[in-house]
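The complex appears here without one of its protein chains, the remainder shown in place.
So that you can tell them apart, the chains are marked A, B and C in the order they are listed, and the count of residues begins at 1 in each.
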């Protein structure tokens, strides 16, 4: 909302108050009853932060890598946009690519907003609009993103609706901008992408806050319980209800029903994807199977007796897959109706009958409060009949199936990772399953290999069955999502982070579309945990981090504390809990640095970009939601690294360390333009390899504001990791040394020699900002 | 919103009232103070009308014609969906195609919703929330769509906000359903498309209603004034301000400024696209250049001195094109910022200076109320310097340019219509421009030919210049958009329409992406006007209908009355005025048939499908908005015909006349299932030719409820048109004759002979419905 | 055929994806394909009455008709004109409606006897045929579709390449001749 619009809204409210006096109290509270002064951009419209976006985008320019030469969005197309050609609507390739990025970001943000809307409506209906937003005694800044963006301070569930309506309205306007004949400039499309990202973060915070306070999740508890994760964690001897998706009410209802009827322990509740995170936050007796890529393998294993799906990241063939193991499906979301008959108003027992008899492979059931009864009754009743039917080949069949392979390699050519499948199948035909087991570890479980096999070999099933020894022991511990970071934690680490003594905050987020398996992010995370960085995690990535053991059989969560402090490994929770990661960065500015938070977006983002050494890693980012989440971090000044597939998001936002002019900042004390070094160098970059990513992370943690002490610590890691993984000193080291005091003591001579070869000389350390208005003396 | 959700909302309201007593009045009014009882589906959620959608979709099944074999929406792709393969997320081709349709419909609906939001905020700020929604003494059902869908009756501008927030929230949820891993069933994607269409219609109605009542547009006036349209209608001797887009405040501001300063007459205000419609509704002194495809030709003609763009359907290269004729551009929408610097807070005169001097080719200016001053001052100041610079080749250059052609035909292969360009260029090189003139008439002005020409021949400019004799005389009359249909008109025609005596209501809507030029729709429209059908029109199509003259130099608007009655040609207005076309169908059910309107969607749609012989023609539909508008008509039971390019929307919704089972309806009197004939045969169909379209229109106007008298009239047109255009009796005639009395008297023997050859026998005429609950006796 | 080596869609941007029509390189190949089929349908499109690439398309349809291989149907605006010049059509039907029937594997054809295993198309606007062939490629997997227009149609099962009018004419002529007509 522009300034003008905001005033209009106030006027409107005042006239409402005139009409309906009672309103004064409720709106008055939101807008007035809070000590912090209102900043310049409450409820910002698309253009209110455009100037900030352009500052970022002039430095971090998109490098577009079109995923398609064509545009096919309207009936004047397809249009060929190669060689600088424009489409029938006049659009050119950079604008078209950024338009598609905006479309993805809108889809992502809309998904979170709809998620928040459904959840909030449900929780308000159940717990009341007045249910307080109370995160306990350790968290006073309850909603840093909402405060920052909207300028309001939500005290009850109902207050969240104001923020949510704003988000919805703005996304609509952004989506409209993707229509043929609307925005035509890449830089404004990208600015809109940032806006979508910021809105997405508001939606994330609304959703997670609402469920934490209403459902009694851990409220920033560093010692949130450990729960089990992995295929082998699921007890086959019991009826198993699999919950897949993101929106917790159905899963919670299952837990409630079991608890109410004292049946917990008799039935396994096993989750995949974020619903798994959230049901384990709700009740740590629930178990987690794994990230989204575990869907096919778990269903085909035959373990689930009933599959309850809610929304997002659920395989589109789950009904077919479940039918193959004779497990009925209960769909519970208006967003995923699956063509199933709506049985919401039928008596539960008659539905159970139909599902158990197989006369219906699944139904749509839109009453979350009764899903529990339905799912549990169905599971109990079907369990004796199903006998855990598998859709995996038997050990004996493996060789026979494998021997049908003609080595055409169509499977490899369809595989997103072009895995060496044919070779492995060939080995399997000779009875050697080791290569299959290797594939299992890096396969993302997409099933494209078998869709394409002309010999109709169920390739993915062959891989799974060939790797049975692995997953029969797949059982680890993960710390339940703890939610927000406590204010006191922020106070403790704020100074060391801002001044560089804690060398960085590294967030592992996003999906499991890994190029080279999940093991890599475990290695990356541990490298930094050992070096006393703060590591936070969420979503599928948080699960993957749990799925490896050290020699003593411990997962990372067992080895490292859950505190937001040096060397801590913090699982914040599901994807919507990403809000707490952004929130932590914001709170550092607000609580530690005492910057005004309220409706003061630009200043806080400028603070974070220049002072808070935080980096996001979305190594397997797959979804449109991940695109939106990343965009929220960009606008906030937090760089994001993706794995090789992430480049498919169609562009990176790259800085040019070789372009000195990009890296001048204002010194807030003097107003001088000062060279600050390429810190952070990129806003959005794909890494080609684990090794590159590790070194890049260390580098991206540097910030212009680092004290010499802090910079020396950061440089010592950067140099050490570069030597360890890339076999050399970083070639851009000279750009990050401002004073001799920045040089790590132990490396002094070596570094000085290098600096000399580069003609280095000392430079001032600014009080950095990109916003002229923050210069104190002019 | 489901029933349950609605109850929740009421509960929430009650608790609000508890908190804030005054509210009772305002919400009480909306929900109670209206005599009509609340129907079953107020504010319907995605699933509330799903049953109705499935009824339609079982009869009118999608025939998918994938526009691409691939999906490229997430980083697990591209995925190959040929040969029944599923993508990495498990999706299959039918679901993927319907998903893309949903995405398009969401973009379209969002565009209208954002349009409505901007407009409503602006009008509320200017005219107050309390500005009454008063359409004058002839229109009492002011908002048929909002009443039908939301169950509320808006009395003041502010009331429209409730409906709009609902629309926004629902679109977000629909968009979320397109995320990877959400909806996976084609039938539910299609149901969601229908939902998006319905929401789109609500948004349309909000926007047009708001501007009609606030800006004083004609309120259903059949004698709305005639204004000029065409390139030659623009007076070159004056400064010309071109307004392009859809959202009227900026254009209105220009008119206001001129009027206020008594300069109207000294400056031409010329519009392209819907802004042209709306500015002429605001002030009929404004002129219309033409539909969206006129952008390139008009700008290149050099006539515009200043180009003011707002939003939607504006060429993405307009800044470049305008710069070539040295006309500065003023961008006025947050949705189309064009990378331009934001000058909103600069003094007007300094902006004028920059624009006139050319130091800035354009600026972004976000204060609609001051755009008028800026645009007019700029136009007046630049006019003497510009001297109508053209970017068209001179007559002399034409031959030289044409002779550079090597006949490679890449232009033809890029042209959306594969027009025979090379031949025409070849003729031009010999000085014969007739073929160019022919191209001008059918060219959609997209510019792809010249983008692709390896000889860098400005092909489109060559065409325009070659056809200068045509457009130098392009000057016609169009009746200004009159807005809604009056209740009294509905009362007059309701009976003849429902019983078939007025053989149909035919709506020409949508964009100008014509396959074979605009002339075809003029011919189609006149064919039906002469036959006493009611013809309505909107948007670009309404403009195209004006752009032809009869022998006496009259356009259709001059030849036919503007009354909503047999043989009337009703220009409702811009694209958002399409709401009045849907509204008219709804009002027939409500006013003539006295069906309850309020929140009673299914029944009304069932009524329209079975009784109201209305057909939409979107002959040149191009945009995502057109997709959404069409979807709104489908759910309402109004079939839509598109031209050949319309098949690129990825699927048609086709009935099967050869499948008897599809065509049974309930007889509401008896509950019997009765064969009703394939009426209407399709819900969404592309026609291959004008001839086919004409006959199809006549056929699609038939409805199961037609009386014998009405059916006989409809059949006489159907037969006559079939003979005239297709050279034969319709081969499905027997399916439309129920009783001998249905047969047109004059054709009796011929038809009876045909019927005999088909083994025809009499069938009952039902009181038709597809909803079992509407059966009166059970 | 001069353009044989450039199997690009005639409309340059209408790239379909991984599954693309096989080129019919020589008239003999088409003859062989036709011989192999059992129930052959020939569909004359909405442009069949026009000259296409300078060739009288009706003449080509007549040649194909004379092979006696085909049941012929035509687009609504075309059928009666073919009848007028002595080419009988069993139906006049929208090509989209036809596509919708063809993809229904239970459809029994215009004679009620059964579906078609080979469907040839001639005389279409490029984009119309492109789309209908796409629908059939994806949803009528058992039907061999053939584009007989002088443009490469990637969504077909078999297609002529992009050829000049004269080449097109002589190609079809040779095919007809092989079936011993004229």
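Here is the rule we go by: a residue touches a chain if its C-beta (ideal position, glycine included) is under 8 Å from a C-beta of that chain, and two chains touch if they have at least 3 such contacts.
From a predicted model like this one, the values you see are computed outputs, not experimental measurements.
Here the missing chain is touched by one residue of C:17, C:115 or C:161, and it is C:17. For the chain left out of this panel, the touching residue among A:418, A:473 or A:746 is A:418. Note on the undisplayed chain: of the listed residues B:70, B:258, B:356 or B:621, the one touching it is B:70. Screening B:46, B:65 or B:79 against the full complex identifies B:79 as the residue touching the chain left out. For chain C, the residues in touch with the chain missing from this view are 8, 12-13, 15, 17-18.
For chain A, the residues in touch with the chain missing from this view are 61, 63-70, 80-84, 93-94, 410, 413-414, 416, 418, 452, 515, 644-645, 647-648, 652, 654, 656, 658, 685-692, 695-696, 725-728, 731. Looking at chain B, the residues touching the absent chain are 69-70, 77-80.
Everything that follows uses one rule, which is that only the chains that are shown with their structure count from here on.
Distance from each chain's C-alpha mean to the overall C-alpha mean is smallest for B. Averaged C-alpha coordinates give centres for chain A and chain C that are 51 Å from one another. Between the CA-based centres of chain B and chain C the separation comes to 34 Å, rounded to the whole angstrom. Annotation: 39 Å between the Cα-based centres of chain A and chain B. The residues of chain B that reach two or more other chains are 67-68, 80, 414, 416, 452, 645, 648, listed in rising order. Within chain C, the positions touching two or more other chains are listed as 12-13, 15.
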